[in-house]
Structure formats: structure tokens, C-alpha cells
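Okay, here's the structure, questions in a sec.
The other protein chains are all here in position, but one chain of the complex has been omitted.
Presenting chain A:
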């Protein structure tokens, strides 16, 4: 019964974002998408989140996704997800594209028994944990209080109340006695905020975690050094592996936060620097699949990095190519881009757009990223030409002439292409600049600018020397003088 208000609250949060967030994504031969293969790489809550997302955006596979979501749901302990999944399905069924979908009852059987059972269990566990925490607090055992808060945080997270979970996690920080504890806390919070997709929060916990990691490492080496008799080799080896693992997790979280905030350039370099997938430990599957990392990294790189940077950081990167193995089409995409075969690049992008749109982290950015890739493609294509017919460009990109013109004009206006469009004959011409004339104009302008700046600064200096500076609130008494003359002058001007 305690669960109910929370449950409605969450579905309220989801409801308004859905209609605005995305249009319906098709799944057909032109946009292949293998739901089973996709979801098999995830476990736990993120699988359900992703399935709900798919249910909401792809009507053609919505029943399948809903069914899968329910099978995954049974393994969790958050009954509120049932309602969210059903409402996602209902919302897609109410869309024009979703006509003809079978009603919810035909697709899944709502296991009320399971819901009641789980709710009961949750309430019982919650009471138990809270009582425990209270006892610990009364006894003032620091370590136990920390664990009590941590357990409650875990509990709330599992039942889907992120804000309470975050509250408990952060509270537990006050009772941390070693940096290892701080680190654990930070990682839990990071998992939580990533699940919650609260990207702006991520960096601050990363910095905290890095600080804790450093002190932990320093302590570990210090301990190893102080005891010369101990077997140094295994001791120093183990923490460093652990450390690398934590560092990889932090790197991934950082990259994800850059992506979430739309900073594709930084996101690309962060993703491309990630260590191998094994280092991410339990986060693989729980939060992310290696194939996702390949897609995030590649798309961000194509959208923001220069050709040479892509070659250096992406193609010649053995660690990242392991990720790419997970999604073979990504390799085709990179190859087409590097071979300047932009038509294939853009075709591939649109072919797999469904795969990109339904991703919970990437979805909102796909449009921006695609647009940026298109822009760089056009700029790269036009670079060697002095004049080019827009028809030729349209053939190369597979767009209509009008579309090409629109894109090119936008690029000229934003200054990415130095050229001008002959709109009547549909020709794009590179701009020819007369450097000599430019230089002269620049020199003349600078001369007059400097002269006037000089004059103004001299006056300023004189005013300061004479102490004729604007002072305190006394000036307000004389402000009434100003509007007088101005009134008449402006009447004249208008």
C-alpha cells in the first residue's frame, strides 16, 4: 500500500515525456532489428527499461517486447514496472500506427498473485531494514549504520524509488570510515544515476570516486611497502587490477555523461579510450552491452572527430575493435565513411536508425548526431571542388536537389563551407577571396578602430586622473535629468 503512490508518481513522470520524445520507429526489412538478440545481452532492470522503451516506440514488435518485459519483470522485485510496461503498451496501441494491436490481456497475463506477493515481501523487508537501521543508529556503530543505509539504498533502488535510494546512499557517506567504502558508495550512486539517466549528476560522483580511488591506492601501496616480508607481487598485482576495473567503470560513466549532455567530441574520445569489456565487470549486461559502446563511440566519433583522429583513435585502436566485433555493421559504417562513400554511410545510418533510436541512452541524440555526420560529410565532399553542380552532390548523397541546397545553405551560413550557391542554375561555387583587398580593408579598418579606441581610452584616463568617476548611489538623484531632452529628440526621430 505504501508502493502505490510511488508507482503512480513514476508513471506520471514517464507519461508526459513519451509523446514528445520520439515518433514511432518502424521495424521491417529496410530497418532490421532482432529483438531477441538485442535483449539477450542485458540483464536485470536495464533489460526491462529497454523493453518498455521498445514497447513504447515500435508498434510492430510491441507485443513481443511486452511479453519479454514481463518474463524479465518476474525476476525483479518492483511491481510498479508492471503498470509502466502496460501503460507504454497502451499508449502505443492508441497511436494510429498501433491500430490492430491485440489488447494487453491477450499479450500477457498480469500475475496479480506475484504482485501481491512481491509487494508484501517488499514491505516486510523495508520494515526490517528500517528497524535495523534504527537500532544501529541508537547504538551508534558507524560501520553498521553505513551498511544499514547502503542496504536501504539497494532496497529502494530495486523497488524503483530512485530519489529515496539516492538519499540513503549519500547519507551512508557520512559513516564511511575507509576510502574503499566511499568508492563503493560512489559506484552504487553511479549505477543508480545511470539507470535513472540523470547525466548531469554523473561527473560529480566520478570526481569523488577518483579521489577515493587515489587514497585507497596510496594506502594499499603504503601497506605493501611497510611490510617488506609479505609477498609483494600478488598484493600489488591484485589492487591494480581492481583499480583498473574501477577506473574503467568511471571512464565509462564519464563518457556516458558527456553523451547525455550532448558533448559528442568529448564523449567520442572518452569512449575510444575505454579499456576492454572485461574490466567493466558486472556493468556489462547490468547497465550496458559491449555493442552499445561500439555504437556510441563510433557515432560520436563520426559526428565530431576529424578524419585523422578517427583513423588514429578508432581504426588503429585494438581495444575498441573488440567492441566493434559485437556490431558488424558499425565496421561497414566506418569503412564507408573513411572511403568517402557517404551515400552508403547515410544509408547504413538510416537502415539501423531503429536500433539507435530505441537505445535508452542514445535515442534523444540520434537526430543531432546524424545531422552532424551529414554536415561533415558534405563539407568533406565539397572540399576538393571549386564549382560543383548540386545534382551531382544529390546523386552522391542520395538526396533531392532541394534537400542538398537546403543543407548546403545552412552550412554556408554557419560558416562551415566557404562558398556561395547559384540558386537559379543550382551550382555551388567556392568563394574566391581577394587577399590583397581583404588585407587593405582590414588594415584600414584596424587603423580607424585603433584611433578611436585610443581616443576613448585617453578620455577615460583623463577622467580617472581628474577623479570624475561614477560614484555611489548619489548619482540616482540626478537621473531625472536624462529623460527630459531625450523625450523630445526621440519624438522627432520616430
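We adopt the following convention: a contact is a pair of C-beta atoms (placed from the backbone, for glycine too) under 8 Å apart; a residue touches a chain by one contact, two chains touch by 3 or more; residues count from 1.
The rule we apply is simple: contacts and distances are computed from a predicted model.
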Out of "GPI transamidase component GAA1", "AP complex subunit beta", "Trafficking protein particle complex subunit 11" or "COP9 signalosome complex subunit 3", the chain not pictured bears the UniProt name "COP9 signalosome complex subunit 3"
Touch rule applied to chain A and the missing chain gives residues 409, 412-413, 420-425, 427, 429, 434, 437, 440-441, 443-444, 447-448, 450-456, 458-460, 462-466, 468-473, 475-476, 478-479, 481-494
